[in-house]
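Structure in C-alpha cells, see below.
A single protein chain has been omitted; all remaining protein chains appear in their positions.
Our next item is subunit A:
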C-alpha cells in the first residue's frame, strides 16, 4: 500500500472536474436551443462610449448603428445616400438650406415621438456645445465635419458649417449652413449625427461632460442610457465580461423588425483568439478577419463576407524631407519602379485591386482616365538619369506592430516595395517604427522621412472625404505647396450641384495623379465572417453592417 492519499486526492480532483464538466456541458447544451435568436459577435475592442456624438472609434460606431438612426444613411452594402429617418431632402437655390421630409410614426426607445423638433434638439445640442464638449477628442466628428460651434471657445476652431435648424412642421425640418459644402448631406450618414431622444438627453444630462480637460468624465447617458430609434435597444454593458448586449426593439417601424432577439458584442482583441472562438462556437461571427484566414474559414463552410474595398493604401513622398523628391521626374520614376500588381497578388487579401488614384471606384468622381504609371523598370531608370538622381538614397519609414484594413502586413509590403526601388538603383534606408505613437508622429510631421506608406478608410461616400482629406491644403506628410490644386479643391467643395461637383472630382483625380504627390497602391476588401448557419447580413464598405437582418438558418 504505497502512497494511497495522493492517489485518492488525484482521483477526487478528476471526479470533481468531470462532474463540473458534465454540469456545465449540459447547461451549454440546454441553452443551445434558445440561443438561435441570440447572436454573439466578436469584435476587436471595447466600444469607448455609447453616445455616438462623442465617438470616433469603429466599435462605438458599430453599436450606434444598431441602436440609432440618422437622417440619411448609406444604401445597404454600398455608399450611396438613401433615406434614413428622412424620406427625402432637397437644397434650396443657394445650396445652403436643406429641407428634410421626415418619416412619421417613428418612436424613440423610451416611447417618445421622433419629429422635426427632436431633430433640432439634437443639432442644437451639438452646435451649442460648450466647455468640454468642444474638446477635440470629445466631439471629433462634429469638428471634422462642421468645424466649430455657436461660440467657439478655442482659437484654432473654424467657423461652424452648421448654422441653424428650424422645425417647420412635425415632419419637415430645415437645416441651414453657412456655406455650400460637399459634406452635406453625405456626412449626415455618419453615426455621430444619430438622432437621440430629447427626453433621454435631458433626463440623463447627456451634454454634462464632467471633470476637467485632463480628466474628462462622461455623463451616464453616454455610458448607460443611449436612446435612439434603431432596430435594437441597449440592454447592458458588462465591462467585467467585455460584452455589450442589445435587445430587439419590438416597436420598430422604420423597417422590418430585427430577426434576432438578442445581439451581443464580445470583445476579443487577439485575431487568432477570435478565429478560435468562432470555431469553438463561443461566437457566431467576427470582424477584422486576418487575410490569411479568409480562404481557410471559407473552406470550412463559414459564411465569409467580403466588403467592397473602401480604402486606399498609398506610398507618400515627402518633398520637403528630400529635395530630390520635389522633382516630378523622380516621383514618376518611383511610381514606375513599383510592381504594385505583384504586391496585390502576393500580399493582399483576395479581391484586392491595384489603385490608379487615391480613392476607390465605388465613389462618384472616380476617373477612368487619370495618368497611370504601370510597372516599367527601364522607364524608371531613365527618368532617374534625366533627373540626375542616379545615386539616390531614401529614408523609408514603415510601421510595426499594426495591421490595418488597407495594410494587413506592413513589413512584407515594405520589403516588396524596397526591393522594387533597389532594382532601379535607389538605395533604401528602412526605418521601422512602432505604429503608435512613433510612426504616426513621424509620418505626419517634420522632415525626417522621405518615403512612408499609410492609408485611409472612407467615413462616408464622398470623394472629398478621400482626396480632400489628403490634398486640399499644405500638409507635413507630403511637404508640398500647390496653390492651384488647393484652389480647385476649394471650388469642388463649394459646388452645390452634385453633377458639377463630381466632374470637378474627376478633374482633381487627374490633377493629383499628374502632380503625383505619392503613389496610390491598392484597395483591399476587409472581410467579416459569420457562423455556418448565420445569414442575412450584407457586408458594407462603410462597415455599416445591419444586424437587424441577421438570422439563423433553421
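Keep in mind that, in the parts below, a residue touches a chain if its C-beta (ideal position, glycine included) is under 8 Å from a C-beta of that chain, and two chains touch if they have at least 3 such contacts; residues count from 1.
What we mean here is this: contacts and distances are computed from a predicted model.
Per the UniProt record, the chain missing from the shown structure is "Peptide/nickel transport system permease protein", taken from the list "CRISPR-associated RAMP protein, Cmr4 family", "Chromate transporter", "Carbon monoxide dehydrogenase medium chain" or "Peptide/nickel transport system permease protein".
Interface note: of A:270, A:295 or A:345, the residue touching the hidden chain in the full complex is A:270. Of the listed positions A:122, A:160 or A:245, the one in contact with the omitted chain in the full complex is A:245. When the missing chain is restored to the complex, the residue among A:90, A:217, A:393 or A:429 that touches it is A:217.
Subunit A residues in contact with the hidden partner, per the touch definition given at the top, are 2-3, 6, 9-10, 13, 17, 20-21, 23-25, 27-28, 31, 35, 38, 40, 42, 46, 48-49, 56, 135-137, 140, 154, 156, 211, 213-218, 222-223, 236, 238-243, 245, 262, 264, 266-270, 272-274, 276-277, 279-283, 404, 436-438, 440-441, 444-445, 454-456, 475-476.
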